[in-house]
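One chain of protein is taken out of this complex; the other chains stay put.
Order of writing sets the labels: A, B, C and D. Residues in every chain begin at 1.
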Amino acid sequence: MSRGIVQYIILRALMIIPTVLVLYTIVFLFMRVLPGNPILAVVGTKNIPPEQMKHLMHIAGLDKPLYVQYFDYLWQLLHGNFGVTLAFPMGVPVSDYLKLRFPATLELTIWSFTISIIIGLITGTIGAIKKGTIVDTSMRLYSIIAYTLFIPWFGMILQYIFGVWLHVLPTSGRISPNVNLHTITGLYVLDSIITENWPALVSSVKHLILPSLTLGIVLSGAYTRIVRNNMVEVLNQDFIRAYKARGVKDWKITWYALKNAFIPIITLMGLQFAILLGGAILTETTFNWPGMGTFIIDRIEYRDYNAIQGTVVFFAFFVGLISLIVDLIYALLDPRVKY
Amino acid sequence: MLEVEDLTVYYYTSKGVVRAVEGVSFSISKREWITFVGESGSGKSTVAQAVIRLVPYPGKIQGGKILFNGKNILELNKKEMRKLRGREISMVFQDPMTSLDPLRKIGDQVVEAMTEHGVDEEEAKKRAIKLLKRVNIPEDRIDYYPHQLSGGQRQRVAIAIAAALEPSLIIADEPTTALDVIVQESIMELLQELKNSGTSIMFVTHDISLAFERSDRIAVMYAGKVCELGRSEELVSNPIHPYLKALLDSVPDVHSDKKVKAIPGNPPDLRNPPSGCRFHPRCPFASEICKKEEPELVELEKGHFVACHEVV
Amino acid sequence: MELVQVRNLKTYFPVRIGIIDALKRKKLFVRAVDGVSFSIKRGEVFGLIGESGCGKTTLSRSVLRLIEPTEGEVIFNGINILKLNDEEMRKIRKSMQIIFQDPYSSLNPKMKIGEIIAHPLIIHGMDKKEAKEQVLQMLGKVGLTPEKEFYERYPHQLSGGQRQRVAIARAMVLNPEFVVADEAVSMIDVSMRASIIELLEEFRRMYNLSMLFVTHDIAIARLITNRTAVMYLGKIVELSETKTLIDNPLHPYSRALINAAPTISRKKDFKVKIKGEVPNAINPPEGCRLSNRCPFASEICKKEEPELVEVEKGHFVACHMT
Amino acid sequence: MKKWVLLILLLAAVFVGCAQNNKVQNKTPVENLQKSNAIVIGVTDKVTDLDPANAYDAFTWEILENTMVGLVKYKPGTLKIEPALAESWEVKNNSTVWIFHLRKGLKFSDGTPLTAKNVVWSIERVMRLKGDPSWLVTDFVKKVVAENNTTVVFYLKHPTSYFLALLTTPPYYPVNPKYNPNKIDSDQTAGGAGPYKIIKFIRGQEIVLEANPYYFGMKPKTKKIIIKFYRDATTMRLALQNGEIDVAWRTLRPSDVLSLEKSNFNVVKVPGTYIRYLCFNVVKKPTSNVLVRKALAAAINRKEIAEMVYRGTVEPLYSLIPNGMWSHLDVFKKYGDGNVKLAQELLEKAGYSKNNPLHIQLWYTPTHYGDTEADLAQMIKTQWERTGMVKVTLKSAEWGTYVDYARKGQMQAYLLGWYPDYLDPDDYTTPFLSSTANSWVGTGFANKTVDTLLKKAQEIPNQNERAKIYEEVQKILADQVPYVPLVQGNLFIVTKPNVHGVVVGPDMVMEYSYLYKVS
Partner (left out) sequence: MILLSSFLLKPINAIFGNKKGRGYFIAGLVIVSIVVLMAIFAPFIAPYNPTAITMDTFSPPCWKHIMGTNRLGQDVFSRIVWGSRIILYVVLLASSLSMVIGIPSGLISGYYGGKLDRILSMVMDSIYAFPALILAIVIAVVLGPSPINAAVAIAFVYVPTYFRMVRGQTLSLKSQLFVEAAKAIGARNREIMFKYILPNLIPTILVVFSLSVADAILTEAGLSFLGLSVTPPTPDWGYDLRVGQAFFLDGYWWLAFFPGLMIMLLAMAFALIGEALNERMTSR
């Protein structure tokens, strides 16, 4: 059995490769179709002689035919190398940036994810139990409203209320500049706990609240809906009535129902995580959060091919990894799954 | 032991009020097997669910009394009801594929049925093994999940759970409909054994042949009402209600060459049931009074009740 | 004389397996139908009974090539239909039809009743006006009157019995020579089954139709079929005149099946018992497929597969012990 | 179940904890800043490349100028050049040979001794690596030699009167020997011998500077400078209001500056040498017609632009050479501001009318010049359309593409801006008007007279004579109108009331060592 799991994980992990390849190809093609290139973006309106331009293009490998560029980069990817930046600055390994930026996004998404799951589970369960009542209706309205909130707008309102008006929470950044934190994982909350740096913990948690609340609430709408609908479905199933017919206590039945309702939600969590990453871009922009989202937007401006390709590939890989983890959790929780 | 008087259940759907069960009365005594038979939509399952107060949403028990050992179940509060369920009255559902929690081991589910009613864990485990043995599930299956068992095995587990605390009444709501005949046979036998050991069985089925096989008494339901009720041999040999007669005529039998005849027309829409006798639009003997007045369930002979104007 | 001949028909399904097995190129099959032969005469109703999972539904589809069989021959009117190309097959479908078990999913919910019945005619080249006339006639024949009203209705406005009549009309409108009825009445209310059976019987009589009648209910088989085959795990275990089969079943499985059927007319003989349930058709037992459940099984049953042999005239059994 | 309860309790604790802490923060909005001798500066710019051989943008140069120093530098806040690493210098051979004498005992910020060899090594490195700004060296310097430990001699390609101004730019700064000699070293924080050294650098987040103990000059007033990078002005402004930063530096939005000034923040205005201008493609129709260019120039109302788009934070500019720089002439004043009448006349002359309007595309780039850029484009569109004879279509492209379009000469009219490389009229004229140097801008402007004039001005040392030449060039510019100067940027530094010592040079570089804070 355990050998089965290991093999399953390996093979399932191999399935990430085509996904990564597809996205790399899409982005590569789109990026090269239209004019402009990173060297121009760097040089910009500076008065630089044409020979030097050529020299720079050569260094960046942009003078090679497209298919060579395509496979060159693919070759690098095979070696776990995301290439080097082509603009502002040139020649820095993209992975350096990813190492720096990814933990920020990860920290933001983890917290948002947690918040959204908790809110979603609570509101969805309440809605399902009180099905057909006004409580249910208001939960469903909450779900729709939360889902359709526009992140920059909602974030702006929260910033105004908690940052400017009440003056209780920071509105941007990850940690106060005056706090020294020795980073190990790059997840500030975790790092400050590891290094027992309590001021840093307080500061980083405070910085996290508004962005993760914004993203978490927006995402929770989807969960409220899914949890509610699944719960309603499960509560209608025979085995729930069978539990009742056996005289099992109500809260236990709700718990069993929740467990069953949670199984299909797990599959959706993988996809939700992707949506979360998308939402993270807008959240990061609104809260000046130094994550992957703001990074990719910056790089796009310079048309930094390698950085954008690298980021997209990395995201694709990460999303694949998440769905792998989700599948594993699914397999762990649902005895019906076979490897 | 169980007396039901004038039970009425309505479903409040968005399309209108469905009068699923109206004015049904009957009783069950100890060690008795009573079968409710009828076509789909006749209300037989609703009656069964009402007895344990598990009518699904949007159904509501509208009126009547359900006296269990003299106590009206409908007046019990939640906690009392919970104590009653599983200990005094338990239920087996139609579809064995969905009536067990797919995420929990069957052993745990059997054990829980007992611990929830105060049996201590150790004792419950011991009894669970015995119970499963009794329903012919090998001991090692105790750690299996429902999906690892076949339909028949699951239904036997469900019966084991229902019988765990030796309740006085087990309600079996079409427990064999989803199963093949050979498995059906084994389930029926299991219920028979339970009955022999002192439990009353309230059996619900649409298969009239099956109904006659093992029941002591049979109640025939049509459109939310009981139209004939009596000892099973009596009903086979001497059916009185035109519906029962027609029903018996419409069912083929393996061992006889009789011709079958369909009942003309369709079952009524219970949002808008026919006036008078609900069978009158399909009844060949219907007269004026049948259209106007609802027939009462009358005891024609001892223990043989019929609701029909024409025969009374 | 024989309209349909099925010879050594096999239909295997590849099993959906995990990635690991797929990589090891381990191929597993469900042997849903595993070497079945029988024939149906003109005007005959041939019954096929068995428990769920015995392969009777797959067999009924394979005979019509709605499922592509793996091996064997289906000879219809002297033509092996398994060798026809798509276009030829489409043409021959005119003479072979099917009526399904579930009247709720066998009709396209987005088409009017009239369109549903007319479509086969139009497909086979009739113009719309003529088709409509034919359809109206057909509606009358299956008892859906007033015809014009039913023509305009949608399936969800009909009861189960009425829908099954539509399904019959759709099958019969092409004047087929051969019809498969797959559990055609098992989802209909008890009180109405008889009328559907009557209707089928009427068509059979009128057009000298051959029919393959698949059912799990032996009582119904008795009512309509001339001959019946009992299937177990993809194989026919017994085949005979229906009455003979019921009154004198020879195969232990047939006996158990017939005994288990609920009946009012006589008391049951509880002697013959078959243990357990139908095993998985991916790995059927060696030898006789019933050997692991059969109370009479001996050594040979576990080793050798019994052949279907004629023990009396027209009565075939596949059992070592008889 | 237990796990869940625990988790909920934990979360509740975190939130309660925050709430309590917030109360404390309410009284003292800035967390323990008073104790640490540090100032936090917010910027929306980026540090692109810490290697002076490749860094070529204003803000990165600011960091380099605070962490490195050249042979000479501007006296803080003025255009006057004063000695830095070099104590004194001599000029020989018609200003083609420059000899510099270094101070004694110089050290890099990590304590490594700094000699003439380091100076030569660094400049040769720039010449070898051919980074973006390397032309600032290679176009002028033929050879650089260390005569001894304290003497550096430059041999120039041609007489260059403004060589000292060039020497103030980062490519001439000696860098720490830790810099990779053969490769551009973008993330190298070893720095040079400036007043500060870099102790921490996280791209896109922050850079932390600490006073350099080996600096030869004045000791910085504040030991630690933290620079936080923001993606946009709004978040930076929020951070300032929220007490997260002490100084908001480049670049706040005009509206932010105005409203911060009202709410008790110190605003320091620095006249900038940064200019914004409009380019015309002089080769392609319809802007190849000089009448059209003149008409469009006349229709522009700089005062309105300054007022509406920049809320009065910029000055109207009537020449490419900025106000306040020698040789500046308001040559475009002759067209007036928003001179609709003149514009109409000129357009009529060019053959356009109300029924046959001039169709023109105006291009801008949405992010590179800040959020006001779209407003600027809209404003110009409105002004041109006031003539009733012009129909403007606005177009935009991301920076990378925009530059490509410009270089290929694909746009008709487009907006650009210019930060000077060195403070000399030459840097405001040659790159635009010399046909050998202006291919980057894509206007296609070429004029032989201008070419010769500019060449001459580079070579003669006398400032008065040069001034005359530049005046003449400006006049030709106003006649030909390949460019329309629009505004000259002012810079604003907004600080908390307790922050003092804001010193910004004419090169728009803030000298961090003068900043201090009183608690």
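Everything that follows uses one rule, which is that a residue touches a chain if its C-beta (ideal position, glycine included) is under 8 Å from a C-beta of that chain, and two chains touch if they have at least 3 such contacts.
Please read these numbers as outputs of a predicted model, since none were measured by experiment.
Visitor: Check each of D:A350, D:A374 or D:V503 against the chain that is not shown and name the one that touches it.
Guide: Once the missing chain is taken into account, the touching residue is D:A374.
Visitor: Hey, which of A:I9, A:M53, A:V179 or A:A274 is the one touching the hidden chain?
Guide: Missing-chain contact among the listed residues: A:A274.
Visitor: Among the options A:I9, A:I59 or A:I297, which residue touches the chain absent from this view?
Guide: Looking across A:I9, A:I59 or A:I297, the contact with the absent chain belongs to A:I297.
Visitor: Kindly state which of the options C:V33, C:L107 or C:A219 is in contact with the chain not pictured.
Guide: Result: among the candidates, C:L107 touches the missing chain.
Visitor: With the missing chain put back, which residues of chain C would touch it? List them for me.
Guide: Chain C touches the missing chain through residues 61, 64, 66, 89-91, 93-94, 97-98, 100-102, 105-111, 119-120, 123-124, 167, 170, 174.
Visitor: Residue-wise, where is chain D in contact with the chain that is not depicted?
Guide: Where chain D meets the chain not shown: residues 233-234, 237-238, 241, 253, 255-256, 259, 308, 366-367, 371, 374-375, 377-379, 381-382, 394-398, 401.
Visitor: By the contact criterion defined above, which parts of chain A meet the unshown chain? Give residue numbers in ascending order.
Guide: 18-19, 22-23, 26-27, 30-31, 33-34, 140, 144-145, 147-154, 156, 160, 164, 270-271, 274-279, 281-282, 285, 293, 296-297, 300-301, 308, 312, 315-316, 319-320, 323
Note that only the chains that are shown with their structure count from here on.
Visitor: State, to the nearest whole Å, the distance from the C-alpha centre of chain C to the C-alpha centre of chain D.
Guide: Chain C and chain D have C-alpha centres separated by 86 Å.
Visitor: Show the residues in chain A shared as contacts by 2 or more other chains, in ascending order.
Guide: none
Visitor: Help me check something: in the complex, which residues belonging to chain D touch chain A?
Guide: Interface residues on chain D, with respect to chain A: 1, 11, 14, 17-19, 21-22, 25-26, 29-33, 36, 38, 40, 46, 48-51, 54, 56, 130, 132-135, 183-184, 186-187, 202-206, 226, 228-232, 235-236, 238-239, 241-242, 244-245, 367-368, 397-408, 416-418, 421, 431, 437-441.
Visitor: Considering only the defined contacts, which chain C positions touch chain B in the complex?
Guide: The contact residues of chain C facing chain B are 51-52, 159, 161, 189-198, 216, 218-220, 222-223, 246, 256-266, 268, 274, 277-278.
Visitor: Please name which positions on chain B make contact with chain C in the complex.
Guide: That would be residues 39-40, 150-153, 180-185, 206-210, 212-213, 236, 246-248, 250-257, 260-263, 266-267 of chain B.
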